[in-house]
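Apart from one protein chain that is not included, each protein chain of the complex appears where it belongs.
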């Protein structure tokens, strides 16, 4: 049994971590920190948790959290984790759901997030928390920068085709469709029911911040990556579908294309490869840590079309975070994450 | 460990039972029978289950199911269970999610379902499967008639006020709002996305079949019950909210009204009583077996307004069914049902 | 041709008035006042209007609006219209979509809106703007207090049964289901997509402010009215369905019940009476000024169940407002309001 705290427990990402930890057999909850709603019962903040976690959320006391915790999850606005992690000391394992520890160098962070990185010295200890790409490093890491929700889906769709050289690293198109919960719990006209419902639109394009992570991670697989990433908001709460268009370096068959997935993801506990009859749908992943992938060869254009579907709050955030905790702590990787999703 | 089969596993209710059984530590799945989709992998029928239950659904072979199972769940169109249960023999415990075993007498069934009851002899062995009302009997039952989704919510909202005599049994109004999954997996214009989305309407009123169960169960608590039940379809997938209007027999305070709930539901593992600051919302129960209840006294009209929110496929169907199995088999009542719901 | 201005044109109610006025053959738009977004093109505030009304919204200049306008629509937070109307002078006709001019006396307003009424002297000149109840008075009125969205639906469902004495004025239950746009354009957790989507809940109960209007208007039809009103939010953008439960004073037939509607609404241009085979659905009114009504007699309980469906922004707000303008200005009542709704 380990002691685990969540800082930023009142947001959607943090709340989902708490939901998962409650069902994790190796975890005892230590502190639930939610500054803006400190003092309220956690079950007022997350009404699904009534009768399950009724303890009050706390204001931040970094020293106390550090003293009482083996693992701390951070689910905070970008820029806050980098000042908080140093206060937690060297003993505590940290999993940051924000962007502060996703980049190898501060300069990349600064380019995309328009603020200086004040804890560059820690970036060397941090690992990008996508187990399918960095499992061995995550096992040894003290700090994990959990990936952004879009990159989880997009990287899992693209990586196999760059890794085995089947697709060109140039001209990659990533068209992603996300549920609204990815925009967080803060209210705005973009998340106002009446304006999002019965609507679809692209946003933050070109230049959405997740482009940075995508370039860095794909750049570690293949040289000279060039990609276009366009996120869209669609009227649902959870889920991301990434549709990715790749140029194969030579003509490929459907079987060759599928083999790229099966070679890379054989044995992966949370990646499900759909065959030529099925295409990913976000609903099949709702509430679970699965990522469903599939690929099609377009016989007319010759392009590869790869798909990945996830629950943005699970595999796209809290699920991956708990998967990382399992790796960092030596628990079986699927511990606490075995529940299939809801359907319908 | 017991062996459990599900007949009607390709519908929403049956599929949800399978999802719960997969996470139940005392259960081994024996047969998944889904006549209309027999031969297909279960994970094609329920894509959330890919990699979890990939076994093929089977055509019905009652003798084999009976031989291999300790418990059988039936999730079939009304009228089929009554002919099937006799084929399963006397040893097997049966939980029927349909209406065939909900009534104490065949005549009541025939009045509401317009077909003769062909297994009246078994009704005496059957118990109405709402643990909050019939726990002791369920423990001893061989056959349980699992309640309809609307009655679960409505009965839990109304029963305490009739049981303690606070409300009149006359002039009860039950206005219920349901997600579309309650209408099942069969396609129709009423469940066609483009006609249900952005829409709300009442249906099956007056005289919806669940009125029969409501009258029978409330009639066992108080004499001379008279109620009006109006179901509505609203554009969401899961969830039922029952709003119930009751005439108190004398002027009551908010505290007295709330006490009716706390007296009846103290210790109930799946009924959560909200206080005067919160009202039930279906989203707080999504994917869980909880029923959230609250009550308000309207100071102007004097009426009691009681609310109950559930996930119609969980507490309203499969969750209650597994709760009943736990009681019938002597497992702790919450086994396999502890997961809180998703929020958001 | 008359000159018409809208104050509060950046909210949903005001914007919908503008949309209707653009298609009204007797109207020239004078000023679109939207203080919080003054200076922005109206088509940035309402992107549906791009290329239709690209003029900039203006800050409030009451004298200028008064000088340039024959009719002024006010769509403002409660409490603002009462201070603004005196500034518009005696010549201008005013239609207020807020609550300030809905009550006959300031005391009633103060009871429900918890603020003093500062223009009580004008209430005598104001008429409650539901044409089906007050057409003759509206024709002669200079100030119209446009009804609340819930009261439009509820009053049209209830009034005939009190007017002809068929139903008791006691123990009326009004259970209303509304789309989210009724909560306005301001953001809040209650209108946050991720928390409203896939959810249903009651709110503001008991004691929602619209109860005041309902009591006042029904009290003018029958003595000794006693009602319970419960509004619910459901996951759709537009639409209100009111389900109303009434005690008939003697046993009634379905035909008698329907006759109440046909007697009162014969010749009404915007009330459509559905027969015994159909029940109102909000989608059938989407974007139109129609109110669809139906009634059922419950043979078991004896109660009358009356239904009314509207588009809350149309018949529930802007559509009624333009209907009132037509009456006040002597135009044919349906002018600019003939478009049927969208389906699906």
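In this document, chain identifiers A, B and C correspond to the written order of the chains, with residue numbering beginning at 1 in each.
Throughout what follows, a contact is a pair of C-beta atoms (placed from the backbone, for glycine too) under 8 Å apart; a residue touches a chain by one contact, two chains touch by 3 or more.
Since this is a predicted model, take the numbers as computed values, not measurements.
Trainee: Among C:198, C:213, C:258 or C:298, single out the residue that touches the unshown chain.
Mentor: Of these options, the touching residue for the absent chain is C:198.
Trainee: Any idea which of B:36, B:83, B:118 or B:194 touches the chain not displayed?
Mentor: Of the listed residues, the one touching the omitted chain is B:194.
Trainee: If I consider the whole complex, including the chain that's not displayed, which of C:5, C:285 or C:301 touches that chain?
Mentor: Only one of C:5, C:285 or C:301 touches the chain omitted from view, namely C:285.
Trainee: Contact with the hidden chain only, please: which subunit A residues?
Mentor: 171, 173, 175, 177, 179, 194-195, 197-203, 205-207, 211, 215, 226-228, 230, 232, 234-239, 241, 243, 245, 247, 279-283, 286, 296-303, 305, 307, 309, 344
Trainee: Tell me which stretches of subunit B touch the chain missing from the display.
Mentor: 12, 179-181, 185, 187-189, 191-194, 196-198, 235-237
Trainee: Which subunit C residues touch the hidden chain?
Mentor: On the side of subunit C, residues 12, 15, 19, 22-23, 44, 46-52, 181, 197-198, 237-238, 272, 274, 278, 281, 283-288, 290, 292, 338-344 touch the unshown chain.
What we mean here is this: only the chains that are shown with their structure count from here on.
Trainee: Counting C-beta pairs in contact, pick out the pair of chains that comes out on top.
Mentor: Answer by contact count: the chains B-C.
Trainee: Report the most central chain, judged by the distance from each chain's C-alpha mean to the global C-alpha mean.
Mentor: So the chain nearest the centre of the shown protein is B.
Trainee: Could you work out how far the Cα centre of subunit A sits from that of subunit C, in whole Å?
Mentor: Those two chain centres are 45 Å apart.
Trainee: Using mean CA coordinates as chain centres, what's the subunit A-subunit B distance in Å?
Mentor: 36
Trainee: Can you list the subunit C residues in contact with two or more other chains?
Mentor: 179, 194, 197-198, 235-237, in rising order.
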